[in-house]
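Next up is a structure, given as structure tokens.
Here the complex is missing one protein chain, while the rest keep their positions.
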Amino acid sequence: MIDVLYFAWVRERIGIPRETVTSEAATVMDLVDELRAREERYALAFADLSSLRVALDQELTEFDTPLEGVREVAFFPPMTGG
Amino acid sequence: MIDVLYFAWVRERIGIPRETVTSEAATVMDLVDELRAREERYALAFADLSSLRVALDQELTEFDTPLEGVREVAFFPPMTGG
Amino acid sequence: MHVRVQEADFTLADILDGFASAPDTGATVSFTGIVRDDTGDLLHMEIEHYPGMCEAAIEGIVAQATQRWSLTDCRVVHRFGRLSPGAQIMMVATAARHRAEAFEAAEYLMDYLKSRAPFWKKEVRRSGEDWVAAKSSDEDALDRW
Partner (left out) sequence: MHVRVQEADFTLADILDGFASAPDTGATVSFTGIVRDDTGDLLHMEIEHYPGMCEAAIEGIVAQATQRWSLTDCRVVHRFGRLSPGAQIMMVATAARHRAEAFEAAEYLMDYLKSRAPFWKKEVRRSGEDWVAAKSSDEDALDRW
């Protein structure tokens, strides 16, 4: 059970801000593939990974990072703070 | 008749903040030489011109600038504003 | 109190109350970001944020800057929610012994907040709404450090 969060246009495209998923994904990339396979809106949101960022338990990371022990995954576009 | 102003350690060395002098000096340098010739304290204050700056009518300038039409000359060390 | 992520507006006076009181402070710099209306048809800006991660990310950036420039004080405020044109978005303040350190640290904070603090800006205009795209120049700015 992993909490998956979406922000900005990723949230808008998928249509929900967060959900809890049951997944056996070993890495972020595996989780992305599972989500993409679900529905068109996920496939669209995850179409271009170069325009996406991912955080595991609120720390920025890469798509090939293992998910073991992770409780919260967040997907979002490049940040525009400041 | 020219007003001559002194600031910071130039003022302290000469002992007065300003004076009015009657001078036929053609340039700042000529005026400096006239002042140097007056008294020891002037000679000391103007001993090293590389450590002095001069302003004519409140505009920073060089020692070889002509004095014609100038009403106020100021001598001081490099500024330390900010 | 050194990092605040909030919906409410702020005043410089409030944020800088008691700021830089250390005797070895010689310089303080503050930066404020403001909602700019370039085209004259901006209705408002909407700032989305990732609660929790925002604070952690900013605190990490502040810790880096504080150590690197031996800051004597440092504060960051970042707002979220709906902001009107002219509204304050965020601010950073740095205090150091010398001016170069205070300036550099403030610019460092801004460069990292731009690209590493989880906020997303959407501009809502009369002509439609758009998420503000991150600029590659913002990412490049990090190479400077």
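Here the chain labels run A, B and C in written order, and each chain numbers its own residues starting at 1.
What we mean here is this: contacts are C-beta pairs under 8 Å (C-beta built on N, C-alpha and C of every residue); 3 or more make two chains touch, one makes a residue touch a chain.
Given the structure is predicted, the values throughout are model-derived calculations rather than measurements.
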Chains in view that touch the one left out, judged over the entire complex: B, C
Residue, one of C:Arg36, C:Arg68 or C:Arg126, that touches the chain absent here: C:Arg36
Selected residue (touches chain absent from view) among C:Arg68, C:Arg99 or C:Arg126: C:Arg99
Touch list for chain B against the chain that is not drawn: 5, 7-9, 11, 55, 58-60, 74, 76-82
Contact footprint on chain C, counting only the chain that is left out: 11-13, 16, 20-21, 23-38, 40, 85-86, 97, 99, 102-103, 106-107, 110
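Going forward, only the chains that are shown with their structure count from here on.
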Intercentroid distance (Cα basis), chain C paired with chain B, Å: 48
Distance between chain centroids, defined by C-alpha means - chain A, chain C (Å): 26
Intercentroid distance (Cα basis), chain B paired with chain A, Å: 72
For chain A, residues that touch 2 or more chains besides their own: none
